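One structure follows; several queries about it will come next.
Note that this complex is displayed minus one protein chain, with the remaining chains in position.
Letters A, B and C mark the chains in the order given here, with residues in each chain numbered from 1 onward.
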Amino acid sequence: MEHMRNQKSVYAYAALFLVLAFAVAMPVGLAWAEDAPAGAATEYRDIPGMGSRNLIWIVAQQHLLLAGFVLGVPIFAWVCEIVGVRTGDQRYDKLAKEFTKLLTSSYATTALFGGILLFLLIGLYPKLMNYLSDVFFPSFLVYCALFLLETATLYLYWYGWDAMQGSKKGLHLFLGFLLNVFAFFIMVVPNSWATFQASPVVIAEGSMWAKAWTATWNPTWWPVNIHRLIANVVLGGYICGAYAGLKYLMAQNAEERVHYDWMGYVGNFIGVFGLLPLPFAGYWLMREIYQYNQQMGITLMGGFLSWLFILQAMLIGILFVGSNYYFWLGIMHRIPGSEARYRRPILTMLVILLVCLGVWMTPHSLVASLEEARKMGGTHHPLLGVFGVMSAKMTVANLMILVTFMSFIMYWRAGKEETARWAKVAKAGQGVILGIAVIVVVVLGVWGYFVPAITRINYFSTTQVLVVLFVLLTVTPLTGLLMKSARTTTEMVWGVMPARAGYALVLNAVMVILLMTLMGYARSSSRVHWHVYGVMQDTSQYAYSPALGYAAAFMALNTFMFCMLVAFIFWVATLGGEKKGGATDTASVKGKGATSPAAGGAPVPATGRQ
Amino acid sequence: MTEVQLLQTIGMSVVGLGGAILLFVKARFVRVMAFVAIVLGAFSLVALSVPQMASMPPAVEKIDVASIKEKKELAAIGQKIFFGKGQCALCHTIGSSEGRCPDLKGVGAKLTREFIYESLTQPQAYVYKDYEHVGQAKFFPAKMPYINKKPIGLNNNEILAVIAFLQSMSGEEVTINLSELAAPGPAGSGGRKDL
Amino acid sequence: MRGPSLAVKGGILLAVVFAALKFVLPLFTAPLPMSLIWLYLFLATIGIVVYGTLSAESTEALLGPVFRFLSGEGIGGMAKSARLAVLALVPLLVGWQTYSGLVPSSQPPAENRTIHPAPPGEFVGLSNPVPNTPENVMQGRGFYSAFCSPCHGAKFNGNGAASDGFNPPPANFSDPGTIAMLQESYLFWRIKKGGVGLSVEGHPWKSAMPRWEVELSDDMIWKIIMAEYAGAGQKPRTWE
Partner (left out) sequence: MRIVPLRNRAGALLAVAAGLLWVAPALSQETVVVRAKLIPGEVPTDPMAPVWNTIPPTEFPMSPQVHWQKRIGSVTVKSVKVRGVHNNKQIAFMLEYADPSQDPADAAALEFMVGDKKAHFAHGQPMGQVEGGPVNIWYWRNDAPGAVDMSAQGFGTLKKQAQQDVQAKGVWKDEKTKIKFKERKQSLRKDPKGELVKDSKTGDPIVDEETKVVEQEVSGVWRVVFTRALATTDKEDVQIQTGTFPNVAFAVWDGKKQDSGDLKETGSQKAISSWWYINAEPPPDYSIYLYGLMAVVLAAGVEFVIIRKVKKGQPA
């Protein structure tokens, strides 16, 4: 059954995309026919009307978003599977399988977009592609090999799921591990091409492998690898959350509601989990860029892209607020009688979040009419100008991470009562750690104004990050230990969330996708008029970088297209499987679905029952 | 109507359409998509309300050897080549230990122009064995390329300009005479438009 | 019901935030631009909505009064005519908003000058070849007072005697947001090439900064840079 359904769906969208690919290729073919100047090698080809760059923009963005999803999902699908094995809770195994189903169905589309992108690049930017092939040819081969391995592993992993239950589960887990290893390298290899464009190193004479190897090890390669790896988990988590949110909103019965409520919760949890360290990775990347080339750093942070980071702050801020909102809704609705107890702490956290967000979003140079600027004596406000610099931004970002983390801990603990004798001491200890962390972060933030930039960057900001990481890494296991012996006082009720929870999940996913499109534009525009920064100039008519408003319209379009695409893929994946598909993987749910028998608040390992 | 106004109109229409769907349509999926459209429309409108600025490529510069009248100008051209086409600054720094390769501060005073010329065109002919990288060793496998060959391929004039820049950066007298510069050939070897 | 409903509290909060930012803050410092006030009001609104819709009860407390007002349920007497007045006013306000959006503006288009645009590549990697000795700094101070202080001020605060008519105003070096954020090579570029050396995003057409390369030697410029950092009590940005 499963097999049949999947084949059918593969045919369905293969056909659709063939049509689509043809439609895209047609005008390209026309353009090829149009300009082939005699003699000199063609440097660029254009697509009349739409513009070659715009087309590349759309296709590359779709490919990247799909790829991010496809590379992010196996990580937590595999983790879910392990959790399922460790705890013996079948729900996690089913969930992992449902994640993998989403993965399998988007895999082919990702590859398809990759193929279209490649053809378009070769066709539209022959000069650049020639150069890159010269440098990177061996890594193209490696990439192809990795792709074959990944595909084979994925098919084994997916189709072997049911066959490899029981004694062969170990083998299946190993397949999942391999899948992730290959996926990681599939991301790492193309990253070297893109990062080489942004931060090239000099290429000396040498063997083809030596050249590729030299170019691969460019200064921003690893920062981007790490940043993307985490971001992919975030993207995957939130998209799965949004999928669950949508399914929850469209659920026909209580069983579906219970299942998708829970799945939405797990998706949001995975997203937040990845979101917490993400700003650190971004900060590291930014620092490497600044160090590699001050000019590029200034273009990004102080130059023509500086406004982009205010938009980024807005999107991240909404994402933080949205994620917390979902946690809080969970506490209020899934744990009966919790309202009176949690209202006040939630209000405090909300106020801190919004104040931090206000500081983060206050730009260094303000949008002001000329008259306002004349009254202020320039575009810098004498008082609020202090919020505009990195020291303030780093501080509030760290505080927002801490607040979100506390939200998560609060959710984890909700409805439970610690029984361990040392619980009081542990809780006091956690409070002290958190209090000290907040004080350290704020003090360093304020002090950062009075020290040279390099001291701030190398010591203060790093210390802030380490302090926050320390909190994350001490409080989490401590709470885990506490919860192990905790008694559940109030069972969580699944499937009773209001509709706005589903919308919140969708909103979070949209924010993440928008963020990725925004930063894609940032990375591309920071190269300004270079194909390969400082080495190969873009001499086409599209050498300019468009203004933010125009770019934002494109980002919105890309995001919408991606949402529709994903919705379509997921819909195809469930075609004919409505009755047998994931929605009914709630065999363990008994009764009318009002109460869940399984895991309470704790997402990983489900304890606290009995 | 300017482009910004057009995009604003589109953004507002999308938000309006989304609002109308939320008001009149009951199908959940359509409602969620309308919600997404409203969010995206609002995002575009915000992005359109901040300062709009495109980044244009700089005006194309042409370098004409015949027009150089002072050694100072030659050094200025060398500076552009050093940080641009010559790609020297991808590895070398001037007065900072952050680079991946030898720092070139004061190199114009330490080395003769002939030695610098040889280092650029025959990079492996004489390698300083006693060169020690300051600070932590970094793993960026690269060796000095032939500057007069592909892919960088500076011509003789350009190499002389770089040497002039290195000398003037070290506070030295520029020993390149303007008469040494080859007259630009018919193919315009003196300067390239993508410099 | 305990106290005023959430909807009322929210309205009061917004009004207070607005009044504080618009009218109270200017008593102590420069007035805020409207863009920033809208931003903070927007954040406050998010806060009210998030807090107000956490649970079923709070949602009722937030939206209930609004819905009751809209539907006119249980509203009579004076309140009834007030409701009708508000309902009639809202479309008129929208109309007025549209009108004022379309009416030819008396405000010039907003300018968005990037204070620190990216320098051209050939200036990025330079470092100061002049040793930082007291004598050199002293010399630099001499050059500074001769060439720079008329605009940037004897106290390095951008408050020179000739500064009043210039827009943008001369940079204030004692502000930690200016030269302290930049490397010496950046200042070298700005002094050497002046206002006309700026790129598009620097909105160059107004900067009165002279192109000092026509008058001063590189050596003098590097000394002036050292004097500016020393005089303003700042340190250049470094990566070491």
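By definition in this document, contacts are C-beta pairs under 8 Å (C-beta built on N, C-alpha and C of every residue); 3 or more make two chains touch, one makes a residue touch a chain.
On a predicted model such as this, the values are computed, not experimentally measured, just so you know.
When the whole complex is considered, the residue among C:Ala30, C:Ile46 or C:Ala230 that touches the unshown chain is C:Ala230.
Which of A:Lys127, A:Lys169, A:Arg287 or A:Lys375 touches the hidden chain is settled by the complete complex: it is A:Lys375.
Of C:Thr98, C:Thr133 or C:Ser217, it is C:Thr98 that touches the chain left out of the display. Against the chain not displayed here, subunit C makes contact via residues 1, 4-5, 8, 11-12, 15, 18-19, 22-23, 63, 65, 67, 70-72, 79, 87, 90-92, 94-99, 102-104, 106-109, 120, 150-151, 153-155, 157, 159, 161-167, 193, 195-200, 204-206, 208-210, 214-215, 230. In the full complex, subunit B makes contact with the omitted chain through residues 19, 22-24, 56, 58-59.
Definition applied: only the chains that are shown with their structure count from here on.
Distance between subunit B and subunit C, defined via averaged C-alpha coordinates, is recorded as 30 Å. Note: centroid distance subunit A to subunit B, computed from Cα atoms, is 30 Å.
Chain contacts: subunit B has residues 49-56, 58, 83-84, 89, 98 touching two or more partner chains. The residues of subunit C that reach two or more other chains are 35, 110-112, 114, 120-121, 124, 200-201, 239-240, listed in rising order.
By the touch rule above, subunit A contacts subunit C in their complex via residues 290-291, 293-296, 298-299, 302-304, 306-307, 321, 325, 328-329, 332-333, 339, 343, 346-347, 350-351, 354, 357-358, 361-362, 364-385, 388-389, 449, 452-454, 498, 500, 534.
Of all the residues in subunit A, the ones that touch subunit B in their complex are 200-206, 210, 213-214, 217-219, 246, 249-250, 291, 299, 304, 307, 310-311, 314-315, 367, 502-503, 506-507, 510, 514, 525, 528-529, 534-535, 537-539, 543-553, 555-556, 559-560, 563-564, 567.
Touching subunit B in their complex are the following residues of subunit C: 35, 110-112, 114, 120-129, 199-201, 239-240.
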